[in-house]
Each structure stands twice: as C-alpha cells, then as structure tokens.
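For this view, one protein chain was removed and the others were kept in their places.
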Amino acid sequence: MRVTTSGLILLLALFSAPQTWGQTPSDTLSSVIDQTLAPPSGLTIGVCSDAEFLRRVSLDLIGYPPTAVETRAFLADPAPDKRIKMVDQLLASPRFARHLATAIDLWLMERRPNSNIPQDEWHAWLVKSIREGKPWNVLAREILNADGADPATRPAARFYLDRNSEPNQIVRDVGRIFFGRDLQCAQCHDHPLVDDFKQADYHGLLAFIAPGYSVAIKNGDRTVNIHAEKAGTDLQFESVFYKGTLHRTPPRVPGDLLIDEPNFYPGEEYTVVPADNIQAVPKFSRRQKLAEIATSGTNRVFNENIANRLWSHMFGRGLVHPLDMHHADNPGTNPVLMKALGERFAAMSYDMKGFLREIALSQSYQRPFDAPGDLLTAAAQAAAQLAPLEAERTAAGATYTSAKTAFEQATTAYEAAEKAYLPVVAELDKARTQCAEAKKGLDAANAAVAEAQKQATTKQEIATSLQQAVTAAQAAAQKLPADAELAAAAAKFAERSTQVTGEVAALQKVVEEKTAAVAAPTNAYATSKTAIDVALAATQPLRESLKQKDIELLAARRQMQDQVGALAVIDARIVTTKSLAALATAKQSLDTAQLALAARETEHKAAMEQLVAYAPTVTERESVLKVATDALSAAAVAVQTAQAEQANHLALVKDLTTATEATGAALAKLPGDAVLADASTKLKERLVATQTESAQYQTKVDKASTDKTTATVTRDAAQKLMEEAVVERTRREQVVATAVTAVDTTQSDRTKFQGEIAALSNDAVDGYSKRFALANLKALTPEQLCWSIFQVTDVYGRHWNAEVAELDKAAPLTDAQKQDPAAVAARMLDLEQRTYDKLKGNLSTFIQFYGAGAGQPQSDFFATADQALYAANAGSVSSWCAQTGGNVTDLVVNQLDAKLAAEELYLAVLSRLPTETETAAVADILTKRAADKSVAAQELVWGLVNSAEFRFNH
Amino acid sequence: MQDANYACRSSEHTLARRSFLGTLAATATGAVAGGLGIFSSPVIAQQLKSDQKRVVVINMHGGLSQLESWDPKPGTDTGGPFLSIPTSVPGIQISELLPQTAQIMQHLCLLRGVNTSEDDHGKGRFMMLTGRRQMPGLDFPEMGAVCAKTLMPETSDLPGHIVITPGGGGGRGNDSAYLGPKYSSIQLGNGNPPPNTALPGGLTEQSELARHDFRRQVNERFLNRRRTAVTEAFTYSYEQALKLMQKKDVFDVSKEPAADHERYGKHDFGRHCLLARRLLESGVGFVQLAHSNYDTHNENFNFHIEQMAEFDRGFSCFVKDLADRGMLESTLLIVLSEFGRTPNINHYAGRDHWSRAWSVCVAGARFPRGVAFGKTNDKGTEVTEGQCDHGNLFHTYLTAVGVDSNGSFNIDGRDLPIADPSSKMIDGLLT
Partner (left out) sequence: MLDVKQAHVVTQWPADRPLNVCRFDPQGRYVVVGAEDATLARFQLSDGAKVLFPGGHQTWVFSLAFSKDGNTFVSGGGEGKIIWWETATAAPAPLRSIAAHKGWIRSMAVSPDGALLASGGNDLVVRLWNMSDGAAIRELSGHEKHVYSVVFHPNGTTLFTGDLKGAVKQWDVATGQLLRTFEAKPLYAYNDGQGVDFGGVRGLAVSPDGKWLAAGGLHKASNPLGAVHEPIVCLFDLASDKPEPVRQQIAEGVTQGIIWGLRWLSDGSLMGVSGGGSGGFLIFWKPDADKDYYRFALPSLAREMDLHLDGLQVATVHHDRHVRITKLAAKT
C-alpha cells in the first residue's frame, strides 16, 4: 500500500484509536468483556448453576452435552477453578475442532450443494486447519486466495468454486461473511435503507472479485474447474436512480482505502495469458491483494466481523446482529466492546481457540437465563437516571452531528476530486486502448514473421533432404556410370534440388520482409506505451488528490460511525431506562390500584353492613303497617254492620207505621171492633217502642264510624313510615352497587397494570438477553441436535466403544504408548474420526428437517410441524430412546429406587439433577407403569429429548 | 445521511412481541405461535384472519401452448389444426380442446398479453412463481411462501403452503428463500399425505398420550423459568403436529364422494384438483399443483389433445365447484406456465419456447369475471394490447387477495419488498 506521509500518519491514528474503557492492556479479554458488559445497576445477576454452565459450555465448545458421569463428577468437584479447568478440557477435546469446523462451514457455505468439492474433503480440511491451530486470518487468506489448482489445498477453493465463480454472488458473500456487510442492495445504487452501504463499497469489492473466473483444466486424469484470475481494471458504475453521474473505482477493501496497482502495458499484464483450459496468471493478482489487506491485521471491518461471529457462536447472537448487517445505523449492542474485540482478536494473532476461551471464562458468558428476581426494585430507580442520560444524549448528539457534517463534507470533497480525476483518467483509458491496438498490430506482425519463418524452415528441411538425396544419387551414379536411368534420376534430383533451394531463398526473402515489417508496429507499440506513461503521469497528481480525499473520507466515516455507535449505546440505555421507568410507573399504578382496591372493598363491606343493618327496621314497619291495615279493615266492616242493622231497624219502623196507619183506617171504618182496636193499640205501642230504639242504632253507627276514622289515621301513619323505610333501603342498596362497581373498576385496573408489568418485564428481560446481561436461548443446530441425541441415548457411546474394541484388537497400544500422551491423544483423534464417520450419515436427516435452505443464513431459529412429526413418528428418535444395554433407558428400568432412577434420567438427558417435584413425577409414572416399565422409561427419555430444555442451549 | 433509525426498528419488534404475548394470554392452552415470522406485521395478519383468502396455482409444466388453449388463432399459418369455440361469455372464444372450460368462462379472466421475454424453463418458472427475474446472489420466495406468510393465520393447524407434486416425493420444499423454512412448501408427492403423519409401528395410543403428557409437563416447568417467542414456537410445533395428525383426513382425497372422483376424471390431475378443493375447504391458504407436461417441441397437437382433455375436465369442475360453494370471492386461482409456445410450427409438428406473447388464466378474488384482458395480433406473434409481465402479474395476484404488494417483509431487521419494487400491478384490471 503506497500512501503519502501525511496519509500514513492519519491512517496510523485510525488504527490505534484510544481505548475508551480505560483498562491496561494486561487485562484479560474476559475481564474487559465483563467490565464493558457489567449487568445493569440495581439488578442482582450472578452466574448460572454449575450444571447449566457445564451443558452450555460443552454444547458451545464441542457440540455435545456432557455425559451423566461427567456431569456428576463436575457437580461433585469442590475446586473453585473447576469451570476454568473444564473450559480447557473441552478446548483440548478432539471434538472441539469438529464443532468449530462445522460452525465455520455454515458461515462460509450455508449448506450450498457440493458441486466441485466433496463435503468430506472440505470438512476434513477445515477440521485439520483448526486442529493445527491455524489462525483465522491465515484460514481466511487461504480461502480468499484459493484457486483450487493444487490438489493439496483444493478444498480451500470451495468458497469460490461452489458459488460457480459467479462474481456478484461472491461479492455478496465475501461482503457478508468476511466483512459483515450485506452489500447486495448497493449493487445498482446506494443501499435504499442502509445509508452506510454505498454503491462504491460494492464496486470497490467487485473490482477485486470480478477478474476471477472458472476454467476447466486437466488435473491428473480428470478435468476440474478452478477459480482462475485475469488482470483487472477500474470499474465504472452509475446509480440507477441518478443516471448520468459516472463513478469509477479501483479495488477497495470494505472499510479500507482504495489501492494502487503497478502499471502494466497492454499485452504485458500476464505471466500466463488466458486461454482455453489454461490457468491464466496475471502479474498482479487482485485476489492476493484482497486477501493480504483483509487479513493484515489492520482492517477493522474484517477483524470485527470475525470477532462478532465467534462471539455469536458462544452467545447465540452477535454483538452486532444480524451478523451481516454491520453498519452505522446498526452499530450493535456495544460498539466499544465490538471495537475492542476486533483489536484484541487481531492482537492475539487471530487465535480462535484462545479467543473462545476468553469468552467462555467471562462472567458475561456464564450469566443465567432466568428473569432476575429484583427487576421491580431496579425499575424503581430508573426514572431518576433518565435526566442525566438525556443530557448525555444531547452532548453525544451534538458530537454526532458535527461528525456527520464532517463526513458529508469529506464525501463532497471526495466526489469533487473524483469528478476532476475522471476526464484525465479517461485519457489514460484511451491511451491504453490505443496501446492495446498497437500491441495487436505488433502481435500480428510477429505472427506473420513466425509463419513465414515456419514456412521457410519447412522448405529448408525439404531442401536439405533433397540435397542429401542428390548427393546419394550422384554418388550412386558415379559408381554405376553406365546406368543412364540412374544418371537421369540424379540429374532430376539435382534439378529439383536447385528449384527448391530457389524457393527457400524466396521464402527467406519473405521472412526478411516480414521481419522488416515488424519495425513499424514495434515503434507504434513503443510510442503508445510512451503515451500511456504521459497519460499516467497526468493522472498522478489527481490520483494523489483523490487518495488524499479518500483517506480523509475514511477517517470522517469512521469518526461518524463511532459517534453513531456511541449515540446508539446511549439511546439503548435510554430505551432500557425508559422501559424500566415505565415498569416502575406501572408498578406504582399497580400499587395504587391495589390500595384503592382495598379501600373500595372496605367501602363495599361497610355499605353492605348498612344495608343489612337496616333490614329489621323495614321488617318491623312492615308488620306495624300490617296490623294497622288489618284494624282499618275491621273498622270498616263494623261500620257496614252497624249501618245494616240500622237500616233493618228503620225498615221495621216503616213497616210498623204503615201497619198502624192501616189499622187506624180500618178501625175508623169498623169502630168498635174490639179486636181491631186492640190490635191498633198494640201496634201503636209497638211502634212507639220501636221508634224509641232507633236512637240506639244511630249511636251504634256513629261509634263504628268514629272507630274507622281512628283506624284510618293509624294506618296512614304506619304506611308513611313504611314508605320511608323503602326509600332508605333503596338508598343503602345504591351505595352497595356503587361500591361493587368501584371494586370491579379497581380490579380491572389492577389486571391491566399486571399485564403491563408482565409485558414490560418480558421486554426488559428480552433486552437484557440481547445485551448479554442474561443468557440467550440458543437453538441447537441440526448437527448439535443429532449429536446430542446420540450422546444422551448412548448411541454415540456404543459406537465409540465398538471402535475402541476394534482398534484395541487391530492396533493395540503398547504399554509404552499408553504412557505417551501424544500416542494417547493420537488414538483419541483416531477414535473420534472413526466414530464420526460411522454416524455422520444421520446428519443429513437432521439437516433436512432442522436446517435452513441452501444458500440461506443458517442461524435463524424456526420450528415447524414437520420437525415435530419427524421426532414423534419417523421411528428413529423413538428407537434411539429404547432400552439398550447400559443406556439411560436401561438404567432407569433397572434402577429399583425411583429417586435414583429419576436422577439417572435427568443427569443423562438434561445434564442436571431433577427437582423434588420432578423426582416425584418420575417415581409416580414408574410405579404406575411397573407392568411395562421399559416402555414407560422410553417415553420418559423421549419426553425429555423432545422438551424445550433439551432443544435449546440455555 | 439520515439520522440513525435503529430505534424505530426495535420498537416495532417490541410491539410485535407484545402482540404475540397478548395472543398467548388470550388462549386457553397457553401455547399458540407458529414462529417468529408474523411479528413483523401483526396488524396485517390480524386483518386478514377475519377474511382468509386462498390462492391456488396450477402450473402447466413445460409451457402450455396459448394457441391450443386461451388464445387460439384458427385458420392462420400459426393457428394449428384446432378450431376455436364460443364460450359462455359472448365474444370470447377459446380452443376447441377446452369445451367444458368454455362453459365456465363467466368465472374466468384471460390475460392474453403476457410478455416475459425469457425462454428458459428454469428462469421462466422462477419469474412466474417469484415475480422477479433471477439474479446472482439473490433468491426470492415463491408465491406459496409469500401467501403462507401473508394469508395464513399463524395458529392454523394445517400447513399454509402445499405443493402437490405430479410424481412422487414429499417432504419440505426449498422455496421460501429468506422467509425461512417455516414457509417452505409441504410437498404431497402425487397427492399422498405429508410424511410422518402416522404413529410409528408398535407405539400404542396410550403410550403416545403418555409421552406427550410427560413432554408437556417438562416444558411447563422449564417455561416457568423463562418464556420467549422461540420456546413458544417450539412447543407449539408439537401441538400443531398432533393437530395435523388428527386432521390427516384432510389430505385423504379418497374421502371425497365417488361421484366427484368420476366428475373430475380418474387421472392424477383430476385427483389433484379434487384434493386441492378439499385442502382449500379445510382452510389451507395456498395450494400449488402441476399438470405435466407441455414442453411439446414434438407433436404439439397430439400431446395437447390428450393433456388439454385431462386439464379441461379437472379444471372446469374445480372452478365450478369453487363458484358453487361461494369460494371464488375469497379464492384466487391461477393457471400459469413458465412461458407459452411459438406461433411457428416446427418440422416435428411441435412448438418451441415462446415468451413474447402468451396467456395466463386466472379466476376469483378481485379479478374481473368473464373477461379477456389484453390482445395479440392475428398470428399471435406480438402483444398488441394489455401487455404485462411476471412482475405485473405478481403484484396483481397479491393485490387481488388483499396483500399490499408494495409493502415489505421485515426479516430479522431487514426490509424486503414483498414484490419487485420496480414493477407494479396491472392498471385498471381488478374490481
């Protein structure tokens, strides 16, 4: 890389930006991680249990859960540093390389079909590389440099070859996988949604990739494709949105400066020129340059990408997530840590094992995944933290704005320099085209010479043969002078020889002419080269200016990216704090609602009491009213009776009067009739007597009426009291109803706030996981799932033992070898490989069901019914769970103590001891199913294998 | 350069998760989620759920001849030997090879102006099923995956994307690209039920219940520690599988009345149409079936007589039944190919690949009924009116079933346009 002195200084400054976390370089990486990712203040988040740690770290480092025996031993180990020892033990396992190779394979190839390189060869190459401790940058360099021509290193070319050497496909995947940037959308224009992905970034990378092409060459007795390379040119491009504004870029590695290339005149670019079935070799390989710059240790983008991927391998998500969307608007959880990880990883020479070790030893890696118990306590303090955060944000915002302005200015300056450069470089292009034409002319002239030379040589060979024939014939003729025919033949030969000699001379002349004709094109070519030199010289100052602007632009861009990152961290804290504050508010509201509810319930109770208390009054008044009403009715009846009696009496008086008058009249007609007179007298007497009684009846009537009036008054009084009582009772009922509504309302408030708290807590817990304050749930990959099932059901163990037996028989270790750690380690590697080979055929089924589509990212979790149907019904999973000599199902069946049986079960499958409830549940099932215990045990193992706890690493 | 906008993305996710947890709380079983996909557009999904739309694609594999089907040109050099016949819609004529289809023209919409400019089988198929042209480094979900994601309720017991393959096969297709395997097709090989839907041999009913009971207990205890969208999706997949097993009959076309089997025709295509009807009625959102094979470089006419007869019978019954059952309003039916066939008849009496002027037939949803949209010239060599391509069609199909084709999927923080953003729906076609 040639840069000016001032640029170099600036460049150095970029790569050694001050470390903002303030630790000394001697801090271990794990402590740096823990200091940067300290759990949120106010929360008590410790580390996970030993059992959880063991399962987690085993799955993450070797891809298998521990065996029951290993778990038991680890749990029983009192050593305070047992976690560190375990990490080192796992990193030393033969399965470590296998597992990391599988992960790297998924990053690099995303389950694309193996059309050029068989999977076994590719996988073996990765495993071998990791076992040899090949650093990431070396591995990446080998892949980026690969052409696949050398059978020994051919697998490295799979990245290119199994993408069919398609440049745009390769640009996309190099950008995503080696630089964490999915630039695909920037192919035709600046990325519409990601400001940070520029069309220039895409084409800068494409300029490295585009010269690559696939060519079929003979490799031994078979023809294979290799990824060859041609000489490259600058790329021109324009946005489909802003047509007419042309841009031009030489190769440029993402996050780096545009590169300079040596000048080769047209026709002189190659060591081996391109041709059918020939691997071209350019004098300057852009591919090598890309590999060199990317892996040199100074490319921050490359470093952070791999650090982020390894981080994601352990934590289940990247510090920047998605892994290939690393840009200013998505700076990730902690840009400062991201930067530190990239630098540290480069500083530790890209040692993947060492890097993973540091992560595994960090407290952050060992966090529990359970929701913290004191979330609400922490929330209560959140609101107070908001104001200082907002202030911090304002300050950071201002810094960002000025960085952004500086970046925009740098962009404008760069574009101006580019605009000035374009017409001048166009002249250079023209000169190159002319030179290429001149070279063509020269080549043609040289070809003509060669052709003439060839003809002359051929003719000369004939002439020489003829001359020999002449000599021989003449010699013969001399020996047989009498033979006329021979003499004639000799003469004929001589004649012919002379003629051909003449022809040779003519052809020689042509050669001379053609040779002379080379001079002009040679000159033309030389002249055109000089023209290139002149044009090149003319571009130099402009190119220097462009490069200077490029350096400034890159600096400004990084500055802005860092500021966006800083802003993002504050924003994330604000979001968390706000969410916590909201949680606190919700909690307060809930508390208030809780208090209100109590009050409302008390009120309700009181009102009910009031209502109940009034009930006797109502009852009493009801009965008084009834008595009065009855009395009134009786009085009314009495009045009626008296009146009726009086009426009868008056009717009698009337009848008597009539009779008396009639008798008097009759007596007057019959005076003296004694009987009549007597009757008349008696009648009169009777009438008088009866009339005398009339007053008595009247009195009776009067009395009854008076009584009735009295009763009416009494009744009315009682009625009034009753009405008053009803009103009072209704009032009290109303009070109760109001109280009930109040209780209901308060209750629904409480439910609402409880829901809010649940949702906010979930958000908070989720957020803590995303920011690594809590562990994430990581779905097992198809490979992990397959090996885990084989591990816990002892399918793996049985195969391993079979291999041990076979090897012990076929190639037993000597006693000396058994004492030699190297020999023992080699034997372990051998066993691992043999067992893997025996069982790997099962992987494809798991990949088919649990793996994402070919060419798609493989890290996204999904759950489908067809997976569950496979696990439940395909038969294989069930059969692996069936009782076989010594496996967990067998142990459960044969363990008579139900508690111990439950222990075996949980230790083997879930790598932990069961709780009391779980033990009881298992015991219950095994007791009830004594008759078909083997089947029941198989169901239990199947149930655990198909549980969420097994499916995820947690 | 705009201001950093990560915040709105994360809040959108927050919203989505809340809606998810809300759904959880609202159901009795406490385990409802189909995965994480829905969370990018909970509102849309909710809206659609109330009026679920369905889509059927009939892929005329190999490239159906438009001249022997939807756009005949009898009596011309290019027209071939078949006549055209009137249909139930005055003024619209189709090939005599489709007499039963002619009787249901009032339900159909012919798009006679298709021009896709791509004569390669693989590329043509890709374009017609994804609405985009193939580009290196880019892969797009097929229509079935898009429909499964946009049309199917997340909590459906049945797969949302079913492909009935003409031959054997089965299992999960690789056709959902960035939407993920959740939306990949479940393939019914020659109409057989999905794999692993029957209990494994030797497993008793009682044992089946017991192992799932235990699995649920174990899950419940674990989820009490922490319940997340992924754990819900995982545990739900088992419940979905069990429901699918209970509903296995949905895939068993032999349960359809014998008279219907007779009507649809006792060949694979008729059976597959009948199965498609059964699936749609059971609530499956997307069914794709194929009829093989129309790549008639040789003896185009002989092959079309036989193939069209099968198609005519199954297809006309299918459309008629959907119409009679009131399902056409909510169901979009598309008959497509990778391209059409050349007007020129080659020396093997065949027709070759031709994408410049061909036809697609659709029915239902918001497409107009009894309409022929677009025209070709007398010999069928150029589109003269109503031209459209794969991108226009894709937008129009989706719009017809209520999907905003100008919208985007949000996949893991990326906004990915549902249909090609540089294309648009056919103007003025939909009702």
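The chains carry the letters A and B, assigned in the order they are written, with residues numbered from 1 in each.
As a working rule, a contact is a pair of C-beta atoms (placed from the backbone, for glycine too) under 8 Å apart; a residue touches a chain by one contact, two chains touch by 3 or more.
Here the structure is a predicted model, which is why all the values come from computation and not from measurement.
> Where does the absent chain touch, in terms of which shown chains it meets?
Per the contact definition above, the missing chain touches B.
> Just name the one of B:296, B:355 or B:376 that touches the chain not displayed here.
Of these options, the touching residue for the absent chain is B:296.
> Looking beyond the chains shown, say which of B:77, B:329 or B:378 touches the absent one.
In the complete complex, the chain left out is touched by residue B:77.
> Considering the entire assembly, which residues of chain B contact the chain that has been omitted?
Given the touch definition above, chain B has residues 62, 74-75, 77, 80-83, 166-167, 268, 291-293, 295-299, 302-303, 305-307, 345, 347-348, 350 touching the missing chain.
To be clear about the criterion, only the chains that are shown with their structure count from here on.
> Suppose each chain is reduced to the average of its Cα coordinates; what separation in Å results between chain A and chain B?
Computed value for the inter-centroid distance: 28 Å.
> Note which residues of chain A are touching chain B in the complex, please.
166-169, 171-173, 182, 184, 193, 195, 321-322, 325, 328-331, 369-371, 404, 407-408, 560, 564, 567-568, 571, 575, 755, 758-759, 762-763, 765-766, 777, 779, 848-849, 851-856, 860-870, 872-875, 878, 915, 917-918, 921, 925, 929, 935-936, 939-940, 942-944, 946-949, 951-952, 954
> Using the touch rule from the top, collect the residues of chain B that touch chain A in their complex.
1-2, 4-7, 10, 14, 17-18, 21-22, 25, 35-36, 135-139, 159, 171-172, 174, 176-178, 180-182, 184, 186, 194-201, 203, 207, 210-212, 214-215, 217-219, 221-223, 225-228, 230-231, 233-238, 240-242, 244-245, 412-415
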